[in-house]
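Please find one structure pasted underneath; my questions will follow.
Every protein chain of the complex appears in place save one, which is left out.
Take a look at subunit A:
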Amino acid sequence: MSVFKKAMASAAIAATMFAAPAMAEDNMRIALVVKALGIGFFEAAAKGAEEAATELGGVEIIYTGPTDTTAEGQIEVINALIAQNVDAIAISANDTDALVPALKKAMSRGITVISWDSGVAAEGRQMHLNPSSNPLIGNMIIKLAADHLPDGGEVAVLSATATATNQNIWIDEMNKVTGEYSGINVVATVYGDDLADKSYREAQGLMASYPDLKAIIAPTTVGIVAAAQAVTDAGKIGEINVTGLALPSEMAGHIDSGASKSFAIWNPIDLGYAATMIAYNLAKGTATAEAGKSIPMGRMGEVALDGNSEGAMADPFIYDASNIDAFKSIF
């Protein structure tokens, strides 16, 4: 049996050795490595990568990843990709540091390595693509409320805990740009602690304290769902719009009911598309991943790299009644 296995393994290795150079001649092969296979978010990213491949032409996407979200699994996958001599690896990492040695090995073999979504430490990749940036998110959450308030009005923020770093940064960024939306007045910031019952109660408190409230902005998934339910139970659908950051699967019911007109989060399809475009341009040599440089991303524009070779893709993507059904089964 073991002889048979060895023979099979040798045959497989031989096959890849012969196959790899033959393939490399005509197609550029970009590996999209995800945290684990079978996750809706990443399946959608793969769809975006395929879209980019079709647009570019002559690009083959290898969508791969471990079966569970472990760094060990991803290291095996990376080693297999090095053996196949792919042209580029775009990875959403399960661990910031553990993948660095394997990815360094890949880069030393001339493979382009970038990380997207979930980053790798700077020495393990050429650049990292963030789905968005704090200023873009801060601007988006107030824009979501303002879009449905042409005459302005009172809005309030329902956050997670008072000490949640990311929430506070987004709210700070939001406050910086609130002046640009005329008539929009942020009257309060309350904290639901990411508990459904407390968030629900805080939303009720907002409605009681501010009878003219027009929108509740919740940049947290627990908060936005609880606030939407509180608005529904208070019979204020249409009067108060609940918006913020959330996943389509969690908000589908509240978009249907009208409690939320729109909300935002990154679009995984765009993310997969942009990561593929960047990997292509870097592997082709039409762009370089250096601090301060920009890399083209096709229809997503350009990504500007900061001192840490990180860049933000775009504004968070807006989900509303027109596209929620397509996305609610994805993530």
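A few remarks follow.
The rule is simple: contacts are C-beta pairs under 8 Å (C-beta built on N, C-alpha and C of every residue); 3 or more make two chains touch, one makes a residue touch a chain; residues count from 1.
By definition in this document, contacts and distances are computed from a predicted model.
The protein name that UniProt records for the chain not on display, among "succinate dehydrogenase", "ABC transporter permease", "DsbE family thiol:disulfide interchange protein" or "Gas vesicle protein A", is "ABC transporter permease". Across the entire complex, the residue among A:Glu250, A:Glu302 or A:Asp320 in touch with the chain not shown is A:Glu250.
Residues of subunit A in touch with the missing chain: 161-162, 188, 190-191, 194-198, 200-202, 204-206, 208-209, 225-226, 228-229, 233, 249-254, 256, 328.
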